[in-house]
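Complex shown without one protein chain; remaining protein chains in place.
Showing chain A:
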Amino acid sequence: MEKTSSLSISRPYYSPKELSYLHSKTIADSKKVIYNQRKHQVYQYLFQIIKVLKLPLKVLNTSMIYYQKFYLFNIFEEEFEDFSNIEKSMELDPFNVSLASLFLACKNEDCIKKLRDILLVANKIKDNQIEENFIELQRKIILGLEFKLLQILQFNFNNQISFSTDSLVLQFCKKINLNYKYSLFCWLVNFDLMLTPIGLTLPPHCIALAIIIISLNFKPNDLKTRELSSGVNENILDSLNPKDFKCPEKLVNEGILYILDFYIHQYNLSILNNYLPQINEDLNKEQIFKFMNLKSKFNNLRTLNEHSIDGNLLKQDESLSLFDYSISSKGTSRFINKRKRLLEEID
């Protein structure tokens, strides 16, 4: 029987196992490489739009979270078999999904731009011919995608982005008196992380603290900057306590290991690569070895325990299935943003 109602509880974060499970359903193995390529392109594309429109960086961060969240519940397929159906092809185009993500992120971050203005800039960057009919069709497609995104987010605008990681990184650097080079290193790492799914797994303050701990261990004294930096107090690292930053230790540890893995595998493609000399002055080897050294140092960190999550349980979890938009268009979809609320009702 066709379902006429549904209940969605907002899930702010997903464990690494849940993320891989969701991706296994939405991104075919044959498309994993292309998904990652597109994600890099989308990130560059949105960054250019944001620069032209003079939007703050947190909008890019939020847009990337929305974009990646979209593909947790929607199948990544770029081309629709029926070429005559232009609307459907446009709806599947990841660049249009990214524009819908940017449009909603602008609203949520209170940096409102008219969709038309975003599209004019976006099409110019892509060298698309800007015809009135095309813009109107694109606008219609993106507004449809926005409503899909809103449902995937369960109309919850607060969970992942109440405080953006970039502003928290800077605030934490200030709080512990980190010098310019170390702070810039942190900021660059955060910039690199925006294109990763780390924001779907960990809250911003835990990511920010993990970045700071990596910076203090990495000691980026050879970072290329014009500014001179004072020395860093060696005792800062020992005195850092995750509890002072309201961070659960295991989540910070997850962050540390994730970031190190990211640079071990993708250092050459990273923005940080442009700011560090090729050879690490401490090791006299390539920078990547420094990240590998740190990984072995941190290998015993206690991280999230996912032993209880197995494939069968994930299959039974309805909140991890593909999103059924037909229910809200024909029937009723109810959205709850707090689990506590649901438990109250069951009681």
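We take it that contacts are C-beta pairs under 8 Å (C-beta built on N, C-alpha and C of every residue); 3 or more make two chains touch, one makes a residue touch a chain; residues count from 1.
Going forward, contacts and distances are computed from a predicted model.
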So one subunit is absent here. Using its UniProt record, which name fits best from "Serine/threonine-protein kinase Kin28p", "MMS19 nucleotide excision repair protein", "Glucosamine-6-phosphate isomerase" or "DNA-directed RNA polymerases I and III subunit RPAC2"? "Serine/threonine-protein kinase Kin28p"
For the chain left off this view, which of A:Asn61, A:Asn74, A:Asn108 or A:Gln138 is in contact with it? A:Asn108
Looking at the full complex, which residue from A:Leu53, A:Leu150, A:Ile236 or A:Ile309 touches the chain that isn't shown here? A:Leu150
Missing-chain contact among A:Leu7, A:Leu53 or A:Leu120 belongs to A:Leu7
Mind listing the chain A residues that contact the chain we can't see here? 5-7, 56, 103-104, 107-108, 110, 112, 114-115, 139-140, 143, 146-147, 150-151, 155-158, 162, 167, 328-337, 345-346
